[in-house]
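Not every chain of the complex is shown here; the ones you see sit where they belong.
Chain naming follows the written order as A, B, C and D, and within any one chain the residues start at number 1.
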Amino acid sequence: GTPAAQQTEEGCVSEDLSGAERTLAFSNWPQYMDVDEDDESRRPSLDGFVSRTGIQVTYTEDINDNNEFFGKVQNQLAACQSTGRDIMVLTDWMTARMIRLGWIQKLDRSKLPNVEANLLPSLRNRPFDTEDQYAIPWQSGLAGLAYNGRVTGEIRTVDELLTRPDLKGRVTALSEMRDTMGLLLMSNGHDPTDFTAAQFDDALTKLRRAVDSGQIRRFTGNDYAPDLAKGDIAACVGWSGDIIQLGFEDERIKFVVPESGVLLWSDNLLVPNRAGHKANAEELINYYYDPTVAAQLAAYVNYICPVQGAQAELEKIDPELAANPLIFPDEAMLAKAKVFMALDEQQEREYETKFQQVIGA
Amino acid sequence: MRISRWLAEHWVLGVALLVLGYLFLPIAVVAALSFNRPSSRLSYDFNEFTLDNWRNPCATSEMCEAVLRSVQIGFLATVVATVLGTVMAFALARHRFRGRSGLNVLIFLPMATPELVMGTSLLALFVSGGVPLGFWTIVIAHVMFCVSFVVVTVKARLTGMDGRLEEAAMDLYAGEWQTFRRITLPLVLPGIVAAALLAFSLSFDDFIVTNFNSGTTVTFPMYVWGAAQRGIPPQVNVIGTAMFGVALLLVLATSLAHRARAGGQRRPAP
Amino acid sequence: MTVDPQTSAGDLRLAHLTKTFGALTAVEELDLTVPQGSFFALLGASGCGKTTTLRMVAGLEEPTRGRVLLGDRDITRLRPYKRPVNTVFQSYALFPHLDVFENVAFGLRRRGIRSVDGQVRRMLSLVQLDGYERHHPAQLSGGQQQRVALARALVNHPQVLLLDEPLGALDVKLRRRMQLELKRIQTEVGITFVHVTHDQEEAMTMADTVAVMNAGRIEQLGAPAEIYEFPATAFVATFLGQSNLIAGDVSGGNGGDLLVTAYGTRFSVPSARSRADQGPVLLGVRPEKLRLAAAAGQVPAGHQHVEGSITDAFYVGVSTQYLLRTGWGTELSVFVANSGAQERFAVGERVVAHWDPRHAFLLGRQVDEDDRTAPMRHEPVGASW
Amino acid sequence: MSAPAHVPTASGEQPASPAPAARPGRHRFLPYLLLLPGAAWLFLFFVVPLVQLAAASLYDPAGSLSTGYALTWSFDNYPAALQAYWPQFGRSFWYAGIALVLALLMGYPLAYAIAQKAGRWKHLLLVCVIAPMFTSFLLRTLAWKTILSDNGWLVGLLRDVHLLGPDGRLLATPVAVVLGLTYNFLPFLVLPLYASLERLDRRLLEASSDLYASPLKTFRRVTLPLSMPGLTAGTLLFFIPATGDYLNAELLGTPNEYMIGNVIDSAFLVRLDYPQGAALSFLLMSAILAVVFGYLRNAGTRDVL
């Protein structure tokens, strides 16, 4: 057999080499960092961090999907080995799992004054990290629908996405169970914050039908974006910021908040065990909680910014963006946005397995 | 009548050319895109001709590092696998010993095992052994799946070789080592070169096994995989096209060199 | 077949040489001396152990027993590359990746000789291959390849050159040419040649000494004409050239002659040409020694004769070959040169075959052995092939 | 004749040198020595992991990451895995099989033409078969994605000639997956086949046609049987990786085209169901070996590789 993957603070000690090595390995999702319009190899906010602190950042966009990424690093973390990354960005539920497994290093709050000052209250003291010492939000966002108006007409509802004949085979959904199933639960009139197993099964049946009929081409991670942009995919389940970014290049690509509701989630900055540069990571976290930096980032990625005061800063750069409810959600938007309920290990396994079976793997 | 006879004799060539066309079709797309200035980062359509990508193939340093890394891994894996495999091929072709058939199975099995299975099982080994994943675990894995191909290729060449040549060399005052160095090795060399080329192409192109055993190390195929998820920089196509060209030149050069050594066309029998 | 007592410094001697492969004895207690500088031919049926013998001399095979000596030096256990012996292999075994020059230079280079150029060129010119230095073996004709193989061996000035059917793969015409060439070169360089061949004519025309091997042993050894004219055994008589052998019994003596009775007829053979002087014998006459006459009256005095009828006749240009059925039912074969002088006979004609008793020879015979007819040139030699 | 009585010894006898002259005893251990490094490598990095994987396939399926997995010899994992994923299983063999047929239809003429008809272009053509392997597998597959894309010229052309309906697609269909499999593994089929066909004596073909065999019959009765060793080797080298592949299905297909490789991939990397992943891996391997040995028996050439 294999031993449990559970680690403890005492059992798996990480050494911080930040004093000697001014470097940082940063794993993130694609389209989650501002890029210079003229020179795509430059990332202004990150470059700002480098010049401000002298810490060299190796920035890798190698997270496409929470599960996929977990699969990549779990062997090392379970064995208390370095993943080669100092900081990484994962969604709430995955963050919760990692913390539960003891794979995440505790941050030194004293080195995060900006976080202390500017983290949105709604994102503090969350159940999986009651003292905000493991996971600091990077961005929040919405999971909803998107379409490319160049190749199809407008889409308003989840049902349209799953059944409209002209979309057959040109639709993708997310392999992120909570996003896809959350939308389906809501389209069935159920509440993703609080649903029963039967309700889940109903939603899953609906999904299966769409898969079997060939309506859904693929279940994707973040990689739906290029296909949607190209028009290979007419419509999909996607994440707000990505779509808005695509919309800048082609205004016919639109994000849709279905009437039945959207999913709200946050991605968090995490320092895994055996990461050698925790202090450098803390400097980075603190840097991004500077409202001007946060605004710079938000202006590009168009996700929901967790930093108080960023909206004011953004107003200075781009007032139109600052008023976009998808970036700084208003009450109406928040009413439609639901957070997928927390699952215990047993539930998670059960629902994941069922979901995976439907999405074909 | 004559036309039908000509057709009867040449249609195969026609089909072969069509199939070659099929083999080259995607390469042509890759090559074309290497001259493309994409309309946007996420676009993969041919937009506008440019030489920029070729002038500046390292737009992203990750990509060029990945290419370099893949070449290094490919080189190391090729050298090790070729040495190990060649030596094994010699033992198998030239000696009778106990356990031969078992060994043949051991060599055949990796070729009969889906890459996925090899990748996952090897990963489990590294993790349970506490071996940090990275460059060297990739090399180890690549050597493992290349060795069998090398053995098979070299062995075929060796068994086809006339053993009397070695006797003739010994008769002509060449000791064991000299015989090996002057006769056996040069004669088997084309087989070894072919095996090495095969090994390199297998290693350079591997995604599945590498993906499982790479840790955070990124090889070129893995870079392409990742890039495909977020929009491929056109320079990737430059690398792809260049590798194709290099392969063409390399293989062509070796076969020309070989032909030159063998001394051209065989004379018709007297 | 015993070791020659007086041997010179460079003679090749095999003493009690034996080689067994598992249960099979390929070479059995071979004793043999090949005088230095001679052209020695080893003849024998397929599988009789010729190649094995040569391989032991070359060091490519280790003898089970016995010794190989060069002069007084025992080389039995020397590795092949340490022996002053070279081989021309049947299939030439030219190195395909080396050109003609490098093939020939191979042995010299292996012995650490630096300036090989002169020697190689001289050797290539000896075998008339000047200008072919940069050709590769695949670009040469069979005859040219053969000469490269020869040059490659000769350039080393070995004490002994072994030739294992070097002409076996050539067509008849080329073969004849190469034979002369080999002989010329051997005369020129004066090295000991040990030549293995299947072809008796080849052995006879080229060698100073011929050894006829049978089942791992040597049956007879001597000058070609000596063996041909007076073979020691029935095997030799039929293997080297062809013979009509008539089964009979010695019935007495008559001065220098032995009397033999066969099928009720009496024949005489000079005792000097007899290998047996009593009991069952085979009376041998070579087909070209037999002559034909239309009637017994035309038989020259002193000749012996047998009557019969022609059952077959073959015109082969130079000669005509007849098959004659004797009164007692077996057949004799007669070769008559087409010199224009002889009468022609037709199939069915009754004729008399006659011969000078001095051309006959007498061999010992196993009791159950029967007559043997010399096969005509175009007749199957044995039943099984 | 002044003969060089002594020849300088070739110094430094190497263990790696083969000794054609059989010297009993001399090289008794040499073969083992030669085999040791390679065999050890294969043993350590192939056999041992495989055994480990075998053990993993028998872990308690109720285990989890946080609790760990216990080896409970749960043979039930096998039927359970098969039951859950037999469609993907069947599909793997089905797609690989169709791809094999296509590859044979394309690869045989190609190999034949190169070996027998290409004359002095032989080498160049052979290079053309190998060279694409140097352009990354993924790049080529992505290129196929572009070629087959709904808005691409190929689909447009096929729609124009009514081989595809107005809404017809190529990408994300079984056709695309099978095409991708065919494409990617074709060189592995062609190379051994070529080697075998190159050795084919043309005179045998002439003899056959002299003996009343039409070209078709000549192919059936002479060419095909004589190319059997290459055909067998090529078939295996094509079929085995094709069956276990998941990238083509992933990139060119939809969940409806997913093969067993996709399932194993997700079992190991996404669902983290090691027992099931391992069990599926072993099922796949044994299925392949069963097919292989069944095939070898029929092909009559056991000694192909």
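The rule is short, and it goes like this: contacts are C-beta pairs under 8 Å (C-beta built on N, C-alpha and C of every residue); 3 or more make two chains touch, one makes a residue touch a chain.
Because the structure is predicted, anything quoted here is derived from the model rather than measured.
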Per-label copy numbers for the whole complex, where each distinct chain appears once: A x1, B x1, C x2, D x1
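Definition applied: only the chains that are shown with their structure count from here on.
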Centroid comparison with chain D (C-alpha atoms), farthest chain: C
B-D against A-B, pair bridged by the larger set of C-beta contacts: B-D
Between chain B and chain D, centroid-to-centroid distance (C-alpha), Å: 14
Inter-chain centre distance, chain C versus chain D - centres from mean C-alpha coordinates, in Å: 57
Separation of chain A from chain B, taking each centre as the mean of its C-alpha atoms, in whole Å: 39
Chain D: positions in contact with at least two other chains: 7, 9-10, 20-21, 56, 265, 268
Touching two or more other chains - residue numbers and ranges from chain A: 2, 78, 230
In the complex with chain D, residue positions of chain A that touch it: 1-6, 65, 67-68, 70-72, 74, 78, 100-101, 151, 166, 168-170, 175, 211-212, 214, 216-219, 230-232, 345, 349, 352-353, 356-361
Chain D-facing residues of chain B, complex: 8, 10, 12-13, 15-16, 19-20, 22-27, 29-30, 33, 44, 84-85, 87-88, 90-92, 94-95, 97, 103-104, 106-118, 120-122, 124-125, 128, 140-141, 143-144, 147-148, 151-152, 156, 163-164, 166-167, 170, 173-180, 184, 197, 201, 204-205, 207-208, 212, 220-221, 224-225, 228, 232, 236-237, 239-241, 243-244, 246-248, 251-252, 255-256, 259
Chain D residues within the chain B interface of the complex: 7, 9-14, 16-21, 27, 30-32, 34-35, 37-39, 41-43, 45-50, 52-53, 56, 106-107, 109-110, 112-114, 116-118, 123-144, 146-147, 183, 186-187, 195, 215, 236-237, 240-241, 243-247, 261, 264-265, 268, 277-278, 281-282, 284-285, 288-289, 292, 305
